[in-house]
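What follows is an incomplete set of chains from the complex, kept in their original frame.
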Amino acid sequence: MDNKLVFEVERLLNEVKNKKPLVHNITNYVTVNDCANILLALGASPIMADDVKEAADITKISSALVINIGTLNERTIESMILAGRKANELNIPVVFDPVGAGASEFRNATTKKILEEIKISVLRGNMSEVKFISGLKSTTKGVDASENDVKTCNDQGIKVARNLANKLNCTVAITGVTDIVSDGERVAILKNGTKMLSNVTGTGCMTSALVGGFCGAGSDYFIAAISGIISMGIAGEIAFEKAGKIGTGSFHIAIIDAISNLDSETIRNMIKIK
Amino acid sequence: MDNKLVFEVERLLNEVKNKKPLVHNITNYVTVNDCANILLALGASPIMADDVKEAADITKISSALVINIGTLNERTIESMILAGRKANELNIPVVFDPVGAGASEFRNATTKKILEEIKISVLRGNMSEVKFISGLKSTTKGVDASENDVKTCNDQGIKVARNLANKLNCTVAITGVTDIVSDGERVAILKNGTKMLSNVTGTGCMTSALVGGFCGAGSDYFIAAISGIISMGIAGEIAFEKAGKIGTGSFHIAIIDAISNLDSETIRNMIKIK
């Protein structure tokens, strides 16, 4: 266990609670309520705004921008680009969640456009999405990773993450049973979480939102990505303990409860990082 | 009690859990999160996509399409039509939930257009909506059935369902205190549920989503419609038992819990079918 890394995650959590960064989300309408509530639970302040007439203005007053293409539509693509450009101009970090990349030509083209026109700080996706973006052979099952891609072994996964991080000059985070985070040089393997997280919609989106919250409070986006992913993983474990046997509805609520109670001590005790 | 029918419902539930069908939903933004979570709870895999540039592509990779006009807008109507046509072309089942049909000229015209241009597998609505579509005198109160229409007696309701099923060549499901399902020949009267289901938004939408999940795992859409409606009815009873006295928020969560725990034994023990 890398004690310095753990300490940095703990410190960043406290920074979020102190700074309450405003996080601008251009996201999908399926999980948007959860994304807002998880950011509030973390101690950040969410704002959702996706009209082309205000996207850049809202980014301007924010500490981070999260772009999520879960329910992409033509109206919001331009907003994503305008907000992203403004973020780049002002050095505001941008988290990109390429939900369902590989599942339709429209998502593929939009993902390509966003990556070409915006400098991303953290790309967070599942193995199918990240492989697709890397130009590797991937199979996708809608917005979830395919079983084939999930089997991608750690060694190969690390290579995928590191190569894409170098290519895009950003931090790449691949989440799944094991999470892999790399900024091209550093690599972290994260082992928190529970399989039940895949039975609730939006746990991926919420993770990206959390990463946005952490990015808004610090300047090392590799640490911010780890912090967001670890927070969701630990929250999943706590929620599973409390509500796993009750059902996925209660488990869903318990995730948000756990994030709202998350403190540095819990992170220190529960973090599983390599 | 028709034992063969009960057996088929049980079998179909297990098929959903084995096949994890991808279900494409073009639906409203009020209850979309619940629709995604209820499909995951059932064991299916939801995808929401409503842009005209990808609707047909997403349908193409799905096992069922659910169209819900709860918060209809001009942008998504064309997506509904394109997705529906693609579904028809590939013999993918289409569930249609005509939310609020009868409440505005816009909903009426759209309902008409969808029924003219798309071959529906299951139409699920409340008594006001189904009467309206049947060209019968109905009164509507927004998106809920009017009290007058709810009083429609079973015998008359059966006639309405059977006639419309024959006219549209599909399965028609009218949900309410008693649920009536007919494919024009067969008729089932379902008695599961609780009045409290009408105190949570989206229980109708979730039922349609569940029907979509079952349609995606089998080829008898009459059985699939029964399975979806029975699942929600039983979940409502279990949730009422657990949380009915706590309040509608907890009851809402308990519905999703109950679907995530639903198995063939529970169905066998609790199903009320005629």
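All chains are identified by letter, namely A and B, in their written order; residue positions are counted from 1 within each chain.
The rule is short, and it goes like this: a contact is a pair of C-beta atoms (placed from the backbone, for glycine too) under 8 Å apart; a residue touches a chain by one contact, two chains touch by 3 or more.
These numbers come from a predicted model, not from an experiment.
Visitor: How many copies make up the whole complex, given 2 shown?
Guide: 3
Methods note: only the chains that are shown with their structure count from here on.
Visitor: Centre to centre, by mean C-alpha position, how many angstrom separate subunit A and subunit B?
Guide: 33
Visitor: Considering only the defined contacts, which subunit A positions touch subunit B in the complex?
Guide: Per the stated touch rule, the residues are 28-31, 33-34, 70-75, 100, 103-107, 141-144, 199-202, 246-250, 252-253.
Visitor: If you look only at subunit B, which of its residues touch subunit A in the complex?
Guide: Contact set of subunit B toward subunit A: 22, 29, 32-33, 36-37, 40-41, 45-54, 57-58, 61-62, 75, 252-261.
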